[in-house]
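Heads up: the structure comes next, in structure tokens.
Moving on to chain A:
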Amino acid sequence: MSNHAGFILAAYGVSFIALAILIGWIFVDQRTQRQALQELELRGVRRRSEAKTDGAS
Partner candidate 1 sequence: MSETVSKTARWIDWANPTRFMTFAAAFLPWLGGLTTLVLAVGFWMSMQAPDDYQQGATVKIMFIHVPFAWLSMMCYTIMTLAALGTLVWRHPLADVSAKAAAPIGAVFTALALVTGSLWGKPMWGTWWVWDARLTSVFVLFLMYLGIIALTRAIDDPAKSAKATAILTLVGFINIPIIKFSVDWWNTLHQPASVLRMGGSTIDPSLLWPLLVMAIGFTLLFFTLHMQAMRNEIWRRRVVAMRRVAARSAERRTVQ
Partner candidate 2 sequence: MGALFIRDIRLGLRAGGGVLIGILFFLAVITVVPFGVGPDLKLLARIGAAMLWIGALLATLLGLDRLFQADRDDGSLDLLIMASERHMLALTVLIKCLAHWTVSVLPLVVASPLLGLFMNMEPAAIGATTLTLLVGTPAITLIGAVGAAVAVSLPRGGLLVSVIILPLTVPVLIFGVSASYGAVEDPAPFLAPFLILAAITLFFAVLGPLAAAAALKSSAD
């Protein structure tokens, strides 16, 4: 166990870090796009096919 613990920890650690970065990236992306949308809506820009249901998103 002891001589392989490093490898196991490294495997789990790398996976955790990579997935955290992936999830983080997706969430940052989500926030950026949402903010951009809100800002545009505040400026009164409307999509051509503006639907009522958009507010939920």
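Regarding selection, all candidates are chains of the complex that A comes from, given by their letters.
By our rule, a residue touches a chain if its C-beta (ideal position, glycine included) is under 8 Å from a C-beta of that chain, and two chains touch if they have at least 3 such contacts; residues count from 1.
Everything quoted here is computed from the prediction, not taken from an experiment.
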item: Touch assignment for chain A within the complex, options 1 or 2; value: 1
item: Contacting residues of chain A [partner candidate 1, same complex]; value: 1, 3-5, 7-8, 10-12, 14-15, 18-19, 22-23, 26-27, 29-30, 33-34, 36-37, 40, 43, 45-48, 51, 53-54, 56-57
